[in-house]
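For reference, the structure I am asking about is given below.
A single protein chain has been omitted from the complex, and every remaining protein chain is retained in its original position.
Letters A and B mark the chains in the order given here, with residues in each chain numbered from 1 onward.
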Amino acid sequence: MTAGNRPMISDSSYYMQIGNTGHTRDTGDAAADANGNRLEVGAGDQIYHGVSAESAELIDDGEPIDIEATEDFILEIESNLDDAESPETKSENNPNLQVQFKSDRGRLLLLLPPDPDNSRNPVNSEELRHQLRQRLDASERFLQPHTPVHMIARDRLLDSRQIQDIDDMLGTANLPLKRIYTSRRQTAVAAATAGYSVEQQTALSYLGQTQTPSGQVLEEPLYLQYTLRSGVEVRHSGTIIILGDTNPGSSIVAEGDIFVWGRLRGVAHAGSGGNIDCRIMALYMQPTQLRIADKVARSPEQPPAQYRPEVAYVGPEGIRIAVADEFAQVYLNAPMAQDNA
Amino acid sequence: MSRIIVMTSGKGGVGKTTCTANLGMALAKSGQRVAVIDADFGLRNLDLLLGLENRIVYTAIDVLAGECRLDQALVKDKRQPNLALLPAAQNRSKESIKPEQMQRLVKALTKVYNFILIDSPAGIEMGFRNAIAPAREAIIVTTPEISAVRDADRVIGLLEANDIKAVRLIINRLRPAMVEAGQMMSVKDVQGILSIPLLGVIPDDEQVIVSTNKGEPLILEEKLSLAGMAFANVTLRLQGEKVPLMDLSAPPEGFLTRLKRLFDP
């Protein structure tokens, strides 16, 4: 394994008291740090507070593969992937791009994810429809009817039928499609033929939308009001706010914080760009798995008797969960220095 | 050489995934290095039956997209370190992966694991084609019901057309009392109709549901249930041992047989 890998997160030290009240709970054993180390979590390892001798043993018996062979098979996969990525994908390498509405100087922008062929997290046309449908449903209250929509199609290849389809869906929310911005000639031609106003641009300059390299300025929060069911994944290069439940099998991936005003039961990954200071907050924290930056934790086998609004954050020992109001007292009302302590 | 086996059925709900979980676990218990692959993209379940659902960080899709290495996506089972699960993505459709990619994944796994079980999705569409692409053997799971047997037959035909010659049969959810009463096809009936070698018969057993609830394959029980024993036998036969079929005919309608014996010695 490479030198850059972090050591295993010990699975035994997620217990921490905040403000002497003791109302914190385990996140369970950590699965791996998402950056490098394999999943070492034991099945049925119950987490006991204050036990610390187990992490070494975990790594030992989780290693049934001889390392030589492991490297062999990894290399093969990777070499195959290299030629699949063309140089122009660089600018669209953010895997968190999904369909998104954004207001920009009085205009409503509809941002489409990049072409599936050029994306690390491809969104095909069927998924595109789903996402648009969901965004329309979930943010209905905020979309003023009759606001002209400017669609940023990036490098997506759209035919006139697909454009018409998007227009129809926008039409259900009384949003007229005013203009289409694209970097692809075929899309521009198709849009123009279908009678839309088109602006063809070079690959990198999108209206009001310069690619934010991860780690820099985050997007505006994405606000969604609906239930995330199994199989649904919401990704966003900023903070995500869900007004509703997230069910097992769903996942939220945000480069910023995650707020779930409801039950968090799926996977939640905050700070996916690597920001370890991101947090996950939920009224009812019962996740399949929590990730913050490259840290991973899963719920304890024994769920707590009573749920209260909680906050997951990264402490010195990994992901921890604290009751929201106590977390606020200690972390949010205190000087910043303590935040990173 | 590794054995690459696809578990398939055509019809859904006949117990493919349960069989995969138990067979995988049993093979691992017997000292084999086993990788089980969930090929049901979009509707994954194998992780649940193995009780590994909250340990998934990466999926096969992430490996193929170059987001992680293969060994990072493999979920090791703490109860049985010889077993690893390669999970499917839940947020993708079956069309998001191609047969060649499946072959590449499996080829890589063969360097480390000597048994690779692929849990195929129901149906005979893209997901099925992905699942069978890398396989050299197949295990057909069916129940003694007309619809399941018909679909199994169709799948056997498709496997033969795809050059998978070693096709064997598991008959699941057999209810011996019903067979006895002439209300369910017997093992012989089903095997006679499908005419492929029989790998084993799993009796209908409530414990299967209990084990699913717990996320612990039956084969991990300390005292094996009838179905658990049946899975253990299947595992032995899969490794070439000759194990006679279990006698599943539980004492049927005791009163009547006794009454009959009384009159008809």
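The rule we apply is simple: a contact is a pair of C-beta atoms (placed from the backbone, for glycine too) under 8 Å apart; a residue touches a chain by one contact, two chains touch by 3 or more.
One rule holds in what follows: contacts and distances are computed from a predicted model.
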Listed names "Cell division topological specificity factor", "Lipoyl-binding domain-containing protein", "Carbohydrate ABC transporter membrane protein 1 (CUT1 family)" or "RsbT co-antagonist protein RsbR", matching UniProt entry of the absent chain: "Cell division topological specificity factor"
Which displayed chains the hidden chain touches across the whole complex: B
Sole residue of B:E67, B:E95 or B:D189 that reaches the chain not shown, by the stated touch rule: B:D189
For chain B, the residues touching the chain missing from this view: 145-146, 149-150, 153-154, 157, 179-186, 189, 193, 195, 253, 256, 259-260, 263-264
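One rule holds for everything that comes next: only the chains that are shown with their structure count from here on.
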Between chain A and chain B, centroid-to-centroid distance (C-alpha), Å: 34
Complex contact set, residues of chain A against chain B: 28, 31-32, 34, 36-45, 61-62, 64-66, 69-70, 72-74, 76-78, 80-81, 84-85, 95, 120-122, 124, 126-127, 230-233, 248-251, 288-289, 291, 296, 298-299
Of chain B, residues touching chain A in the complex: 33, 42-43, 51-58, 63-67, 69-72, 74-79, 81-82, 84, 90-91, 93, 95-96, 104-105, 107-109, 111-112
